[in-house]
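Structure first, commentary second.
The excerpt is restricted to a subset of chains, each kept in its original location.
Chain naming follows the written order as A and B, and within any one chain the residues start at number 1.
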Amino acid sequence: MSVRIAIIGAGIMGADHARIVSEDLPGAVLQVVCDASEARARTIAEDCGAADISTDPFQTIRRGDIDAVIIASPDETHAPLSLAAIAVEKPVLCEKPLSQNAGECRAVIDAEVAHGRRFVQLGFMRRFDPSYREMKAALTDGSLGRAIMMHNTHRNVEAPANFTGQMAITNSAPHEFDVSRFMLDADYTAISVFQPAGVDAAKTGAPVFMVLETDRGQLVNIEVNNNAAYGYDVRGELVGEKGSIQLNAPVHTRSNGHLMAYERYPSDWRPRFAEAYRLQNKAFVNFVRTGRFSTIASDSWDGYCATLVAEAGVEALRTGRRVNLDTMAKPSLYKTR
Amino acid sequence: MSVRIAIIGAGIMGADHARIVSEDLPGAVLQVVCDASEARARTIAEDCGAADISTDPFQTIRRGDIDAVIIASPDETHAPLSLAAIAVEKPVLCEKPLSQNAGECRAVIDAEVAHGRRFVQLGFMRRFDPSYREMKAALTDGSLGRAIMMHNTHRNVEAPANFTGQMAITNSAPHEFDVSRFMLDADYTAISVFQPAGVDAAKTGAPVFMVLETDRGQLVNIEVNNNAAYGYDVRGELVGEKGSIQLNAPVHTRSNGHLMAYERYPSDWRPRFAEAYRLQNKAFVNFVRTGRFSTIASDSWDGYCATLVAEAGVEALRTGRRVNLDTMAKPSLYKTR
């Protein structure tokens, strides 16, 4: 019996999820597309062959013909909708962030704890990316030795018009916050934020450079540069005591022309992480069917941790000082992996 | 309604197809696994959740609960089983080669012509590989200019024990024969075969180097080296009058250790072409559902052409001479792309 999925939010990410569910996800059917705009919901529903549409997300979550929910609506709705799904005990694949507010993340955690199990798989899809998977494996198999540092680079062609200075920390970097923490199997204890001065004032979303420290003594640094101009480029290197490992982006060809050998960058994140999204969603369907939470996926706790460090990063940016992090005690529910 | 698939042959490729159908192919279900060995059929069927097993391929093809067939049994069975499927008008995804014998390929073509449409999609999966897709696109969009040459390298770690000298031509090179012909949109007119001498006699499957000429004046060369020792490595470069484009293998990480920066080779073809197989099979399901043959997939005619050049290659190897190719007239059925 196929898992019947409702997608809430029919923007870029919602459309992408709808396409994945309808084309690349065995064992799942796209039952409902829900969006505040009925027209937008209808467009996606027709493109992807959804059975129905809706404009009411809370009602959608409660529908009897819905087994699971993918939340891809605006950030501020993520926590309320996740709570609604938990209330009716339906699994959720929630786009990141769980919330921009750590307190709100804690509310989701509390709800799961009250129900005695996890419902929310968080859309930090990079954990499923084959490059990060190989990086994790190299650490686990011992070939890198003990991890010392992780370097991250996150570059976009151009920041969206609505980007503010701190959104590099709150909207872009959480991917690195989560995947580095996952990679190092550690929690952050401090964050320092640096920002180049004199950057073109006409541009939104100035670059930031962050240095994070973990409770296992490792350093994590992250460049977020949303106006990198040249392409969408995510890099990572994990440095261990015996060697290091770097992510390769999927680049299918190398061309020769115009006195250059060249490889292309995508203009946004989707080609770079297409396989990660597919595998993440496959893991979610498996979770819905079997009740077994993916051993690598992010959960509410991970979402809370990412938001906590983002909040500290904003303070570090504002004050120019290193900010220490104080993570609350981890409920036993999240220690079960 | 899902497409109900029977897989005939439960060897390495059959097992791989079974896994793809059961895990990664929306809209399809694995209905029957058929193999001469009941035990082998049962193992795969249980691993992949198939509804039934069988030891009789011809009966399997005729079953009422089977909509389409994947043929992954030994080479000599490909044509007879394809003919059986055509007889009952069921679509076939047939592992390459269609037949080792060009005459037998013509029989399949004749059967399709008699039925007035194509049934057989041939498993030259490389046409679906993202790297070859980008290569084809670079030619189509004009950035390479007119195609002049295509260089191919096909290396395996070690030839199977049963490999004979000419199997590099009849069993390995057909992938290059097909994909180069597809890339250049041309037919072969001649083949020359060279073979290094003095290779370790204890090894089966000596390397060959082939030079092919096309009716559009292009050159195609192919190294097949099944005892390359170091890894499974397929390379290709298409040279045009304005530039060239090379295949990149999917390599997810780069490691640093032991005074080296290194990237890993797989030990066989499956990781290299995993995405190609998935996309090929997805195109096959789409063909079964819609009746529209994939615009890029190989068909019986392509299978005939690959076998024809393989036969000529064997003669060229035996005689040490360039052998000219004489392709029969192409039935209009195959001109419809």
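Observations on the structure shown:
Note that in this section a contact is a pair of C-beta atoms (placed from the backbone, for glycine too) under 8 Å apart; a residue touches a chain by one contact, two chains touch by 3 or more.
This structure is a prediction, so every number in the text was calculated from the model and none was measured.
Taken as a whole, the complex in this structure file is built from 4 copies of one protein sequence, with 2 shown in place.
Definition applied: only the chains that are shown with their structure count from here on.
Averaged C-alpha coordinates put the centre of subunit A at 38 Å from the centre of subunit B. Taken in their complex, subunit B has these residues touching subunit A: 22-26, 28, 130-131, 133-135, 138, 143-144, 242-248, 250-258, 263, 282.
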